[in-house]
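After the structure tokens below, expect a handful of questions from me.
As you look at this complex, bear in mind that one protein chain is not there, while each of the others sits in place.
Residue numbering begins at 1 within each chain, and the chains themselves are lettered A, B, C, D and E in the order written.
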Amino acid sequence: MWEDILIAILGALVVFAVLILLQYIIEAIHAFAGRNDKKQQKETAAAAPVQYNADEDAIQEVELEDEEELVAVIAAAIAASLNVSAYDLNIKSIKRVPPYTPVWNKMGRQQQLMNRL
Amino acid sequence: MWEDILIAILGALVVFAVLILLQYIIEAIHAFAGRNDKKQQKETAAAAPVQYNADEDAIQEVELEDEEELVAVIAAAIAASLNVSAYDLNIKSIKRVPPYTPVWNKMGRQQQLMNRL
Amino acid sequence: MWEDILIAILGALVVFAVLILLQYIIEAIHAFAGRNDKKQQKETAAAAPVQYNADEDAIQEVELEDEEELVAVIAAAIAASLNVSAYDLNIKSIKRVPPYTPVWNKMGRQQQLMNRL
Amino acid sequence: MGDMFAKLLQQTGLLQLTWQQVLMMVIAGVLIYLAIEKKYEPLLLLPISFGMLLANLPAAGLMNPPGDGHIGGLLWYLYQGVELDIYPPLIFLGVGAMTDFGPLIANPKSILLGAAAQFGVFATFIGALLFGFTAQQSASIGIIGGADGPTAIYLASKLAPELLGAIAIAAYSYMALVPIIQPPIMKALTTKEERGVVMEQLRPVTKTERILFPIIVTIVGSLLLPSAAPLLGMLMLGNLFRESLVVDRLSKTAQNELNNIVVIFLGVTVGATASADNFLTSQTLFIIALGLVAFAVSTACGVLLGKIMYKLSGGKVNPLIGSAGVSAVPMAARVSQVVGQQENPGNFLLMHAMGPNVAGVIGTVVAAGVFLAIFG
Amino acid sequence: MGDMFAKLLQQTGLLQLTWQQVLMMVIAGVLIYLAIEKKYEPLLLLPISFGMLLANLPAAGLMNPPGDGHIGGLLWYLYQGVELDIYPPLIFLGVGAMTDFGPLIANPKSILLGAAAQFGVFATFIGALLFGFTAQQSASIGIIGGADGPTAIYLASKLAPELLGAIAIAAYSYMALVPIIQPPIMKALTTKEERGVVMEQLRPVTKTERILFPIIVTIVGSLLLPSAAPLLGMLMLGNLFRESLVVDRLSKTAQNELNNIVVIFLGVTVGATASADNFLTSQTLFIIALGLVAFAVSTACGVLLGKIMYKLSGGKVNPLIGSAGVSAVPMAARVSQVVGQQENPGNFLLMHAMGPNVAGVIGTVVAAGVFLAIFG
Partner (left out) sequence: MGDMFAKLLQQTGLLQLTWQQVLMMVIAGVLIYLAIEKKYEPLLLLPISFGMLLANLPAAGLMNPPGDGHIGGLLWYLYQGVELDIYPPLIFLGVGAMTDFGPLIANPKSILLGAAAQFGVFATFIGALLFGFTAQQSASIGIIGGADGPTAIYLASKLAPELLGAIAIAAYSYMALVPIIQPPIMKALTTKEERGVVMEQLRPVTKTERILFPIIVTIVGSLLLPSAAPLLGMLMLGNLFRESLVVDRLSKTAQNELNNIVVIFLGVTVGATASADNFLTSQTLFIIALGLVAFAVSTACGVLLGKIMYKLSGGKVNPLIGSAGVSAVPMAARVSQVVGQQENPGNFLLMHAMGPNVAGVIGTVVAAGVFLAIFG
């Protein structure tokens, strides 16, 4: 039992020791790298307020990832641009464009490929 | 051979017996739980027609499953179609449409199912 | 060593032989199947210019595969909200929002995290 | 150099190629054509037929087990998920997450139609025995009549792995042919009046019912037929993911990526069991013929029970929904809808047919459980 | 036929069903209710409780190992990822890709709060020994106080697999209960003045810092505690995926599909270890009680170190952020935020609490590493 209490104390000490060491390491990283990219920092600082405060402009930066519900969104977007209700719009099909696509398009797709191979 | 025919008959009987039992169980579940959430039921009943009949208002309920960034896009699309800024638009909730959906919708979804089974 | 050089030469020859064979096979496939779907071909040829030249109509064919095709959708949405054609709009870059995001955003993201841990 | 060239030539598959393998490749090519051009269940038939092609390439050894210090072939490793009965339950997890049992819960009597449509399974079991198949093989062939791919693969891989390829191909082909096989049978067995019956709208189903259903079916079904537990349990777990509404991430992954990955591996390796010596036997022809019988009998029995329910209900049940009991979700239900509309364009049977349709999935799992209990 | 019927009946689970198994199913049902209705960490609690249900179905044998020419049960195969310690590090890969260590890097002192909140782990270790658990079991129970599910499962599967089910259920249940357990302790230990402290805004963190952090923490942490390397390494690899900004595809897959697949398999099979004879013991009750103690002590120690930092910093540190050191990311940090706002509605502690919160993940991994070094 006594030994077990020692283990517990030792364990807690080790946890503290390791995490204090990590604290100093983080501070060392900061000393070494915290100022490196000040320029990037400033850009960010400049960009961020624009992004979240802007209220006169439309959204310019939209973080998007994927999904098929987009059909709805596309419908809405097209409807909007045509100034009609999405309910008057009948999307007959969202065709998969066959693979005979022009160069610029291929280039983009192939660029992806490179990153995947 | 005789034994095999017995097996076949027995098998068919067991299938029937188990499925009849399930029928009673479903009825028992209904007796126990079919009325529990009447309130929820009514809400749904109220919400559904709005969703598919409305043609004067913008889309209010969009079925979403994940990719929540779409909220931003939808906001933009609705904003655009209403000719207001996305910042004046307050999307209170993007409700998940409960699974009691009309036939045409089910059909589409089931179509997918077929291709997956 | 001599044998190894032989192997190398043989290897290169086999690669050439197999790929030349493939060349003839591709030509044979073409002879057999290159004319089969002329009709489909023409359709494609007809559809393609529309898609990339049209500037009075809305987008009729939207190629969606995942991720990046969304650029088009975003363009459409922005264009709509700005009341300009998507073709006059030049999206220079869709920036990934850097991870220094404000509290409300973090909160949402962290909320997700909780549900995942 | 000539020496080495000879060595290379020996290593090619050319000298070992048999006409049987060539024939298998032709068959694989035909199946690929059906999958792509005719869209016969392409999600499984395309991988299956390509797997068949790969397995019949001489000397490639893609299905070789490891041994003698050599590692095994790629497809042999991927096949372990079939061999160890892991893939079919995982597919059922996704199927459960895609399936709406609401129409069945709203109309519990329709589960009987899902039971009736298993008669073809047992009739074909007898038929296969008459053709000289063993009891295990006959059970695996009979289950084709259930029109449920993963269940057929599960049972065949347990009871008759030597027939796995033929059974899987027959099952998925006939599932794709449901719109051709069923309508004549349905029309032959029903009157114009019966086909015109418009059914009452289904009652709404509460969320609590939807959540209790998968839990209780798992417990009761697995208690009665423990051998059906892996399939039934995963089917119902997937459905619980779906209906709980709190684990969307898991439900979506079960339906999509996990499902797709398993479908690729399952399809290719099930196809790869169809090597020439396994497949080019008279047995395969019998299996294909018996599979058609199984489908037809199941369809007929479903419709016949539908007629009985029509009588007993005083004309409230349209017997056309009975044929949907063969599962082949949701194709068979859509066939009911289409045949019904031919009689009465304003008649919407789809939702009513979905009840027997999903019941048919459970019914086939139960039938498989019975066979496993007896022969497993 | 009666004969065969008897055979079938013997094969059902009905005759073997024990009251203990029934009780286990009831418990599983309650957990499913909590997961769905109360939204108690449903992503893991729902699969865990369904796994519990499946494992207590008599005769289904889903957890049977292979042997005697029989293949194993479905869940036995899926369980190998737990048994071989593969799943928890893979989950940590996803967690790392989801975690923003920025607040910790911006305020490195907050890592101490993540250390203090591990006291509950060691206190409970002692407590469990007093209740008669072995040292290995006690360590596994203590780690519940770390409020870190994958780490608890990792340690328990190594040191005390017989308790795995109970420990996992306790860990995830208490993680869900953090908003109920923590506030009273936090309020009891702090003064109104302390709770009202508004902290200074965090400094920005550069991309270089964000990238060096996971690399260096991996090296230093794994050098000091090699047994923590799998968890720490994968956590930091995931984070490097995230912060590098060049491998979005991998980061996204690690966070989503891979994570979801592993969560399903991990959850169901961890739940499946809770068979009646493993779970229905007095030990389980002790584990549940000790888990609560662990959480409470960890919370208290975090807050107390917060108070010390409040003093030493001359009132700049709000001690409420100390409780976030238990991890349960980001629930515990949100609790700090909420309790702080009750005192001062304009006070935003969330980002300050995220530092201790993510430090708590590292702290628990280190604590697990210590136990593994001693007892592993």
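Worth pointing out:
Everything that follows uses one rule, which is that a residue touches a chain if its C-beta (ideal position, glycine included) is under 8 Å from a C-beta of that chain, and two chains touch if they have at least 3 such contacts.
Computed from a predicted structure; not experimentally measured.
Every visible chain touched by the undisplayed chain in the complete complex is listed here: A, C, D, E. Across the entire complex, the residue among D:71, D:180, D:285 or D:312 in touch with the chain not shown is D:71. Listed here are the chain A residues that touch the chain not shown: 3, 6-7, 9-10, 14, 96, 98-100, 103, 106-107, 109-117. The omitted chain makes contact with chain D at the following residues, 4, 7-8, 11-14, 17, 25, 29, 32, 35-36, 39, 42-43, 46-47, 50, 53-54, 57-62, 71-74, 77-78, 256-257, 260-261, 263-264, 268. Although one chain is not drawn, its touching partners on chain E can still be listed: residues 83-86, 89, 93, 211, 215, 218-219, 222-227, 229-230, 233-234, 237, 240-241, 244-247, 249-250, 252-254, 257-258, 370, 373-374.
As a convention for this text, only the chains that are shown with their structure count from here on.
Path length between chain D and chain E in the chain contact graph, taken as the least number of steps between touching chains: 1.
When chain centres are set by their Cα atoms, the one at the greatest distance from chain A is D. Our note on geometry: chain B versus chain C, Cα centroid distance of 33 Å, whole angstroms. Averaged C-alpha coordinates put the centre of chain B at 24 Å from the centre of chain D. Counting partner chains per residue, chain C shows two or more touched chains at residues 73-74, 77-78, 80-81, 96, 100, 115-116.
Multi-chain contact residues, meaning those touching two or more other chains, occur in chain E at positions 4, 8, 42-43, 204-205, 263.
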